[in-house]
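For this depiction, one protein chain was excluded, whereas all remaining protein chains were kept in their positions.
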Amino acid sequence: MKKAPFKGVVAYPVTPFDNNESIDIPLFKKHVERLVSAGSHGIAPLGSTGVMPYLTDAEKEAMTEATIQQVANRVPILVGVSNLTTEKTVYHSQFAEKAGATAVMISPMSYWKLTDDEIVKHYDTVASKISIPIMAYNNPATAGVDMSPALLKRLLQIPNVTMIKESTGDIQRMHYLRKELGEEVTFFNGSNPLALAAFSAGATGWCTAAANLIPELNIALYDAVQENDLDQARRLFYKQVDLLKFIVAKGLPRAIKTGLDLLGIDGGGFKSPLKPLTENETSELDGILSAIKSEIYQY
Amino acid sequence: MKKAPFKGVVAYPVTPFDNNESIDIPLFKKHVERLVSAGSHGIAPLGSTGVMPYLTDAEKEAMTEATIQQVANRVPILVGVSNLTTEKTVYHSQFAEKAGATAVMISPMSYWKLTDDEIVKHYDTVASKISIPIMAYNNPATAGVDMSPALLKRLLQIPNVTMIKESTGDIQRMHYLRKELGEEVTFFNGSNPLALAAFSAGATGWCTAAANLIPELNIALYDAVQENDLDQARRLFYKQVDLLKFIVAKGLPRAIKTGLDLLGIDGGGFKSPLKPLTENETSELDGILSAIKSEIYQY
Amino acid sequence: MKKAPFKGVVAYPVTPFDNNESIDIPLFKKHVERLVSAGSHGIAPLGSTGVMPYLTDAEKEAMTEATIQQVANRVPILVGVSNLTTEKTVYHSQFAEKAGATAVMISPMSYWKLTDDEIVKHYDTVASKISIPIMAYNNPATAGVDMSPALLKRLLQIPNVTMIKESTGDIQRMHYLRKELGEEVTFFNGSNPLALAAFSAGATGWCTAAANLIPELNIALYDAVQENDLDQARRLFYKQVDLLKFIVAKGLPRAIKTGLDLLGIDGGGFKSPLKPLTENETSELDGILSAIKSEIYQY
Partner (left out) sequence: MKKAPFKGVVAYPVTPFDNNESIDIPLFKKHVERLVSAGSHGIAPLGSTGVMPYLTDAEKEAMTEATIQQVANRVPILVGVSNLTTEKTVYHSQFAEKAGATAVMISPMSYWKLTDDEIVKHYDTVASKISIPIMAYNNPATAGVDMSPALLKRLLQIPNVTMIKESTGDIQRMHYLRKELGEEVTFFNGSNPLALAAFSAGATGWCTAAANLIPELNIALYDAVQENDLDQARRLFYKQVDLLKFIVAKGLPRAIKTGLDLLGIDGGGFKSPLKPLTENETSELDGILSAIKSEIYQY
């Protein structure tokens, strides 16, 4: 069986910027602390929510170190290290390993669509330079290339590629992975509105930025599935589905930071060209959060 | 609450043709009998599996009457009456009602893409001419037009449109319907590979031709969901998922008839231009059916 | 070289209905006469514009005969005979041949997506039963199945399949046909907004309902290309492009009939569920037609 250090709700913190568009590390640490305290089963800095591709090398390194320091071994840490070039991906993977990350998450960033052979070689090269596990992350909407289930299966032949994160939102991909690879492969769902269907299909965990806003509902959904209580899982899912759809539709960094502000928590500023939600969108999000809050004490 | 005469596994029989490409009614009745005996919760003649759009008016009428006669009130009957023109849809709906159908299923067949207003008017006209319930059926892959969840919600304002059948395979459509319309709306899943996800999302039933080949697995999946046993539902789903994907990928009439032949049951011939599966496809299907058979006594 | 009885602007008349949704044959003949008088190089009744799939067999036959009578050998006639079943396609093809049609146009109508082999067999069966030429018509948006350029090339191996009509709007399909099949293959463009690009790519003709509204501009564009005058062709195309896009976006029967009304010509009524343009759409079309009229005397 492949080693899988993660399960449950893996939470993705935002990266807060100050007025000069520099990272505010102390504020970032507060966000990490909130996520750990809320009961998240893992923390994933430098994800899509954390706008990793927009950061300089020095910023990425500071974020990695800050996370590891703040988490202090309470939960496992998954560090995003994807990069357009193999050289840089190796560099950041090695940095994460030395700093103490539990595992790294890698998507095949692409400007030019990569061939399957190029992608396999890319993962293989990185894997040979580190000894911690790799989560292969498929998200064509952001990374620009779609890894087929068959390719993901190929990647799992590389010894320390032990986890798959699927974010296409296509439940059939998960059926394929489970059917082809058996119950021992751990795959994670990265598409928020697919949370119920993915857990029903046997996903090991849920990689989500929603835990910044509604951690108790996210975790309760996972718990209901663990307890084999489909009715309860369904009820919990429908309580949160509007938020899950909204944050994906609007872009996670925008929606989560604005949501934090609505909850009275400083989400920090943005790195241009990314901007906050518009006034109308903010008002829509406020309505969704209020509806959740009014229901939340009932289940 | 809207009246919903169906639930569970609604089975779609094939339409068998003889060597002259005429319908073999006695053979058709045997298929109906098999489906009822197997425990199907409803029977749906003249569906996509039954190649309804390829039949003459007289053939459709003979099929409707044969079904009603054979079922003999043991389970409810859902008759497909979709047609390109409103006039013909009214005609076949009235025929079905008089013949004793429980309800009719209508998709907005289209050559020219219909506007939302045209679709609403079409359903409204038909609904005003009959008094049995209507299932609004969305399947863009066959009918040629995609009804958005918002449009389906509009159709449910028409008094006897009381059921939705969603066959896009997009689980988010079902989330929307349930969230927008509440627990009292009955929606049915028509996408076989989505069976587990749809039941998890709260689907009332599953419209499927798979019941011609593996009725016990289809029904057991429904039962597991009814018993709130997600683990068992998942196990049962993974036993049948390869078949569910195959029959959709190859076209239901081709795959089901060839599958019946493999099971030693006469599925009857085809109406040109539709043809049976190729030799390679037949061999692939044989492998899938054999794998299911070898597992089936284990759960 | 394959026999190609058509070239230039092939005009598609509408099918006018009366208040009881029956065809108004005398009014239809007036439309045919207008198209011939305007200089169209061919007439194509029972096309998509003529809502052929919505008609009964008797109606189709009456339309075919009325066209042949009215045209009286002045230009060649292309009769649409597509049908879901091979049997009916043969029937209508034979009727058209006996009635005196120059050629028939056939698209592989589909409810169930047809395989390539099924499509080839379908055309081959029909071709073997008639001796007039066949135009293979690819329009996935209406017929529901997309014939690849490679499949179209296969169809051209059938002796009397001598013409291709491509309506996907993808100019690369035409490049492929021309490159693979040489200058002797005649392919026709059925996508109105692609008229300039298709003629530039070497299309033999343009199958269009626009000739009901702006025949002089359609024919002048063809003439400019024949005269190798790209600058003039471009000018003429930009005069009409807004109309070409509009009629496709709104559906040809709706847009052409409403446009005829705006020009003071009785376009006749519709067959339900198809309806006329809305008030706003009619107003938009009026603006487009007025802009064309004000420019038309300048070139």
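Note that the chains are named A, B and C in the order they appear, and that numbering of residues resets to 1 at the start of each chain.
Methods note: contacts are C-beta pairs under 8 Å (C-beta built on N, C-alpha and C of every residue); 3 or more make two chains touch, one makes a residue touch a chain.
From a predicted model like this one, the values you see are computed outputs, not experimental measurements.
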So which shown chains sit in contact with the chain we cannot see? A, C
Going by the contact rule already stated, which one of A:37, A:69 or A:85 would touch the omitted chain in the full complex? A:85
Hidden-chain contact residue, picked from the options C:56, C:172 or C:290: C:172
Considering the complete complex, of C:50, C:76 or C:193, the missing chain is touched by C:193
For the chain that got dropped from the picture, name the residues of subunit C it touches. 169, 171-172, 175, 178-179, 193-194, 196-197, 200-202, 225, 228-231, 233-234, 238, 241-242, 245
Where the missing chain touches subunit A, by residue: 21, 48, 51, 53-54, 84-87, 108, 111-115, 117-119, 121-122, 125, 141-144, 251-254, 271-275, 278
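One rule holds in what follows: only the chains that are shown with their structure count from here on.
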From subunit A, how many touching-chain steps at minimum until you land on subunit C? 2
Pick same or different for copies subunit B and subunit C, depending on whether their interface residues overlap by over half. same
Computed over C-alpha atoms, the centroid farthest from that of subunit C is that of chain A
Whole-Å gap separating subunit A and subunit B, where each centre is the average of the chain's CA atoms: 38
So how far apart, in whole Å, are subunit B and subunit C when each is placed at the average of its C-alpha atoms? 35
Residues of subunit C that touch two or more other chains sit at none
